[in-house]
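Only a single protein chain was left out; the remaining protein chains are all shown in position.
Think of it as A, B and C in the order they're written, each chain with its own count starting at 1.
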Amino acid sequence: MKQQHSPIDGSQADVVLAGVEKRYGNTIALRSMDLSIERGELFALLGPSGCGKSTTLRLIAGFEQPSAGRVFVRGNDVTRIPSSKRNFGIVFQGFALFPHMTVAQNVGFGLRMRKLQKSEMKQRVMSALELVGLDHLADRYPRQLSGGQQQRAALARAIVIEPDVLVLDEPMSALDKILRDRMQVEIRRIQQRLKMTTILVTHDQEEALGMADRVGVLNGGRIEQVGTPRSIYETPRTTFVATFLGASNLLTGKVEGYDGAQAAISVAGRVISIPRGGLERGATVPLSLRPEKIRLCAHSPFMGKVKEMTYKGSTTYVEVDVNGVSFAISGDSAQIRGQHCEVGNLVGLEWDARDVVVLEDVAS
Amino acid sequence: MKQQHSPIDGSQADVVLAGVEKRYGNTIALRSMDLSIERGELFALLGPSGCGKSTTLRLIAGFEQPSAGRVFVRGNDVTRIPSSKRNFGIVFQGFALFPHMTVAQNVGFGLRMRKLQKSEMKQRVMSALELVGLDHLADRYPRQLSGGQQQRAALARAIVIEPDVLVLDEPMSALDKILRDRMQVEIRRIQQRLKMTTILVTHDQEEALGMADRVGVLNGGRIEQVGTPRSIYETPRTTFVATFLGASNLLTGKVEGYDGAQAAISVAGRVISIPRGGLERGATVPLSLRPEKIRLCAHSPFMGKVKEMTYKGSTTYVEVDVNGVSFAISGDSAQIRGQHCEVGNLVGLEWDARDVVVLEDVAS
Amino acid sequence: MRRMVLYSAVGISAFLTLVPIFLVLVQAFSAGEMLTFPLPGLSVKWFVRAYTVPEIRESFLFSVILAVVSSVFSVMLALCGALYVSRNGGVLSRLVTILALVPLVFPAFILGLALLFFFKAGGVNAKLGLLIAHIVISIPYAFRPLVEALKETPLSLEEAAQSLGAGPLSSFVLVTFPQIAAGVGTAWVFCFVVSFSELSATLFLAGPGAMTLPVELFSYLEFQGDQLVVAAASTAQVLLTLGMVFLGNRVFRRR
Partner (left out) sequence: MRRMVLYSAVGISAFLTLVPIFLVLVQAFSAGEMLTFPLPGLSVKWFVRAYTVPEIRESFLFSVILAVVSSVFSVMLALCGALYVSRNGGVLSRLVTILALVPLVFPAFILGLALLFFFKAGGVNAKLGLLIAHIVISIPYAFRPLVEALKETPLSLEEAAQSLGAGPLSSFVLVTFPQIAAGVGTAWVFCFVVSFSELSATLFLAGPGAMTLPVELFSYLEFQGDQLVVAAASTAQVLLTLGMVFLGNRVFRRR
């Protein structure tokens, strides 16, 4: 059944999904997905639960088979190859360490299956454990380790087999906030040192933005946008991407006309200029403006009444009503206090024209 | 067994804990706690799991009895009064709606126990449901409601009995992020309208900071600090409070001397001035400096090399090494980019003197 | 490969359990005079004949009454135990659990033997002995579903009721019981069925005026040996059992 195929494009792609679909009975979990992951990059599959990211992972890892389409790894069609022959290193959600084996036995399991010699095995296990800083705990059992140590052991077990692709399935979900931040940095560092093609599956946008070279945002079994963390955060293409990757003011604008390359769009009864072409005159367009891009000031065309203020420590959240349109503003607490912002007061809002993003989907 | 006592202080206190302790066998869950909650305020009990906040709630609500100390409500000693006679409205974690009753029956349960007349009962149930915006779903069963609707139903059930005290036990923990933010604002609004003394038990610092009039931070069965959200966030008293309420740079300083009211303290090989007295010359003191209070600049006494950068969307996290001391900085992504901040570059750090807080506990 | 092993194992088990029972059930409808296969014809005459044997008729009735009474007691006792276990931890709770589940592994015939000796010495009548034996033997079958039902009912429901002003009794009756009603129903059906088909302990305790159907069938088979009468009576028993289980599933269905 093993067939040789060239990948669908001529790039450095390490993992390619070509028209992959997955149905369970009548429900469609994945809709004709095309995706290519470059050699050595850390690619994050980001989406809410039920978006199809776990299904995608299981198809790539070989735990399930697509209903249609093909999966290529380094140019080889692996669609029908079982997981045990794919040479993927997987860090499972919850880690899935073997409870009855020590850390060293866990890490050595993949090498044992590859029938390596005892001495080479031992050496490779130790160097993997050193890499993750766990060499002093080789003889412990998983239950004797902390969450972070279990995470490292699972990582060592996945990388010791020198996999073609490293897959991280919600790797931080079992850890607390502080540990999560630390492990993000550490996993990223190890991944960059080994230059290992890595797929990170996560529902946590901070994790995806902070760790990945590129992010694919999934929603309802479909990829909505692929790009660098900065490009998907700052220029979201759809309402879903704009709101899932952080808070956003979703506004409705009407294209009034053009002034050179600047589109004049009316929002909340005022006209703003946006450096953007290709919009039909008179059309209604959905806009996204992130709360942290809005500044409070004394005077501006956008004056509104403060409806709500929520102190969040480093930042303060303010809700301002401008001509019946509600604006959410998030700013440094000290700066917001400096603007005499109190519930009921009148304040002005300002922002840079380029921070208003025109979304492509229909405004809801 | 019902005794009349005056509260331990002469204030407007509605709920007073006087020397309350709770032991389970040999483990101490609460250590001699004194706490007084004013009439009409929203008081948050904030702490990590296992800090004793749930125990405190159960003692206040009457589900358990303290091993020592007394609980007063409006001046009455209720220490030995069972929950069913305390007239508290409780919103449980997970809501605890009765599955076999409709929303209206759930909300009416407390009134039924109070043997109210049918007609008055119906009217009060409907007005409570209107208050939470659920009057159109009175005949649904809990399982037919969304999480947010269940939350509202539980709130209506708790407030319809016109309780002396409203207790909210991790009320948002069953809701997703977006709904949580919305319900925080809404619950706060209802609480302020009814001017109901409210105790909020939570592990979520944003929830406590955003909703409460005052916050009590619990750790290891002890109250570490009580104050307004701003005072506990901006001037934490202990290392625990500083780190639990958001990220913090915990620095170690040495008191070099005084220049008027300014203490000269050496940190990372440089001397800074802090407007603070009462420190012993030559003493080592723990300091807290929040990451968002540090600004990057071209030149400053604190120059360091960028070790790590993590893009988080609206903010970027930067780690800078200054003379071997690591500083975490969190700032607006656009501003950080403006400072030519790249891993390996040399950058300067600056902050306002008053943002450095001297902690009271021993530096670890 | 592994899949094939699984399938064949399930197949073997099903074959061993179901085929013989099915054959007996079919034989009960035989129009012939002996156990034969294939059947010479269909009739219900063996049911009629079984009914006309007074011992069989009376023991059937006695079995039903015994099952009803003993299952009510079992469920009540098991409910008390399950309430205690689900609300409390500690040594006593574990002790109650063990005690309630002991009859499941403990040889039932020894219980029968013990009660026989005990009542002979005390001179108490056989009916009480049977009642006690059936209660004890069916308690574990009631205990498990009740504990499970109670564990699925969060304690916070009862606390919510109490915080709203309900005393311990009303919070149980108005809030907790409706949650576990399905479990109570299941428990009761289980107990009924177990009591109805109990033979091991009953064999030692049954006597004139206190004869259950299974014991009666056993001695009938031993002394008169009219196999098709026995097959018909057994079939009636199986049908009643299945009916009870079906009813239990219908009436006390969860959700």
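Here is the rule we go by: a residue touches a chain if its C-beta (ideal position, glycine included) is under 8 Å from a C-beta of that chain, and two chains touch if they have at least 3 such contacts.
No experiment lies behind these values; they were computed from the predicted model shown.
**Student:** Quick one: jot down which shown chains the absent chain touches.
**Tutor:** Among the chains that are shown, those touched by the missing chain are A, C.
**Student:** For the chain left off this view, which of C:Ile21, C:Ile65 or C:Leu247 is in contact with it?
**Tutor:** Answering carefully, the residue with contact to the hidden chain is C:Ile21.
**Student:** Can you work out which residue in A:Ala18, A:Met33, A:Ile90 or A:Val103 touches the chain that's missing from view?
**Tutor:** Answering carefully, the residue with contact to the hidden chain is A:Ile90.
**Student:** May I ask which residue of C:Val53, C:Val69, C:Ala181 or C:Val245 touches the chain that does not appear here?
**Tutor:** The missing chain is touched by C:Val245.
**Student:** By the contact definition given up top, give the residues of subunit C that touch the hidden chain.
**Tutor:** On the subunit C side, contact with the omitted chain comes from 1-2, 5-6, 9-10, 12-14, 16-17, 19-21, 23-24, 27, 35, 37, 76-77, 80-81, 83-84, 96, 99-100, 102-103, 105-111, 113-115, 117-118, 120-121, 132, 135-136, 139, 168-169, 172, 190, 193-194, 196-200, 203-204, 214, 217-218, 221, 227, 230-231, 234, 237-238, 241, 245.
**Student:** On subunit A, what residues meet the omitted chain?
**Tutor:** 61-63, 82-90, 92-94, 96-100, 109-110, 113-114, 157, 161
In this section, only the chains that are shown with their structure count from here on.
**Student:** Sort the other chains by how far their Cα centres are from that of subunit B and give me the top one.
**Tutor:** In terms of C-alpha centroids, the chain at the greatest distance from subunit B is C.
**Student:** Could you grab the centroid distance between subunit B and subunit C? Build each centroid from C-alpha atoms only and quote it in angstrom.
**Tutor:** Measuring from centre to centre gives 54 Å for this pair.
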